[in-house]
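What follows is a single structure, and I will ask about it in a moment.
Omission of a single protein chain aside, the complex is shown with its protein chains in their original locations.
This part shows chain A:
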Amino acid sequence: MTPHVLTRSLDRSASIFILVVAGLGVLIPLSNLLLPAGSALQVPTYLVALFGKYACYAILALSIDLIWGYCGILSLGHGAFFALGGYAMGMYLMRQIGSRGVYGNPILPDFMVFLNYPKLPWYWHGFDMFWFAALMVIVVPGLLAFCFGWLAFRSRVTGVYLSIITQAMTYALLLAFFRNDFGFGGNNGLTDFKDILGFNVQADGTRAALFALSCLALILAFLICRAVVTSKLGKVLVAIRDAESRTRFLGYRVESYKLFVFTLSACMAGVAGALYVPQVGIINPSEFAPGNSIEAVIWVAVGGRGTLVGAALGAVVVNYAKTYFTSGPLAPYWLFMLGALFILVTLLLPKGIVGTFNAWRESQKETQVANAESAALEDGVGEPKPAE
């Protein structure tokens, strides 16, 4: 029996990761819905939504690790793809409001009525259908990444220069989405959502389902990333990361590889954004802020670049810390703490949490093997030597 392309070469940490995410994805919604509110084991709805947010961040982190950890492309603009996926979902949710808005216009969202739009802009058409919006969640970030990557990788823009232009890209989008005449609600973004596929977005059941879906998406994203990095293509990506020009001299078209993995990564970030929006209830231009993209890169660095599991773990750990600190008296210092965390990790744990753990396990194994060998050697020495 040949293993399926998505499940072959799942090592132990990968299997554990999937089991944990799947377990949480089932148990947390069940606990939230079935146990009586207030019982010790019941996960309150606000936490379900919070964990759902973490799951989306974990998908974003995976998408960054795929390009940065394995191919050396440091994108400091991945928040843009996340936000674009979020906006695509937000547009669907806006159109679901229908005549229940403040102005009661059956077609135009409230902000358009307020801004005196005569009719729905052409690019809002189709977003009343879920399948179309879901398609756009993947197509729009993917298309932008493809065009951007085509220009950048063909001109061999690499390293810091590439990072800077990705920042410029997300900053340009931030400015554009801030404008009222851009057609996406300007400064306020899209909010006041009512329902998704006919279910009330605020309802406990919907939130639990969205959380479960986010976990499912996280597992799928992880499986796709694993399939990519364990294939021969994954070896080529690492080769490009470590010695790009050498890879060219072997006859690989480096720009095609980068374009493929960058586009795939952007699509995944888009899906993460789309799952994020109904759970937080709003999408606005601040999601394009360059700082967001940098934060996401820090998650990956903290968890361990080039390990996938580490990226997801880093996203959860750092965001948990953020939730914890920004809701206490230390809130104004969060950015300093994040910066300090980044510097500490870079200096003390350059491989991140999971990378350091893996290295430690390797060295454990090696000492075991070495001990076994030297024990065997001593046995040999202990035997009486034949007379010479």
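By our rule, contacts are C-beta pairs under 8 Å (C-beta built on N, C-alpha and C of every residue); 3 or more make two chains touch, one makes a residue touch a chain; residues count from 1.
Here is the rule we go by: contacts and distances are computed from a predicted model.
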Chain excluded from display, named as in UniProt, from "Urea ABC transporter ATP-binding protein UrtD", "ChsH2 C-terminal OB-fold domain-containing protein", "4Fe-4S dicluster domain-containing protein" or "Glycosyltransferase 2-like domain-containing protein": "Urea ABC transporter ATP-binding protein UrtD"
Which of A:H125, A:R179 or A:K235 contacts the chain that the document leaves out: A:K235
Among A:Y257, A:Y276, A:W299 or A:F357, the residue in touch with the chain that has been omitted: A:Y257
Absent chain, residues of chain A that touch it: 228, 231-233, 235-236, 238-239, 242-243, 245-254, 256-257, 260
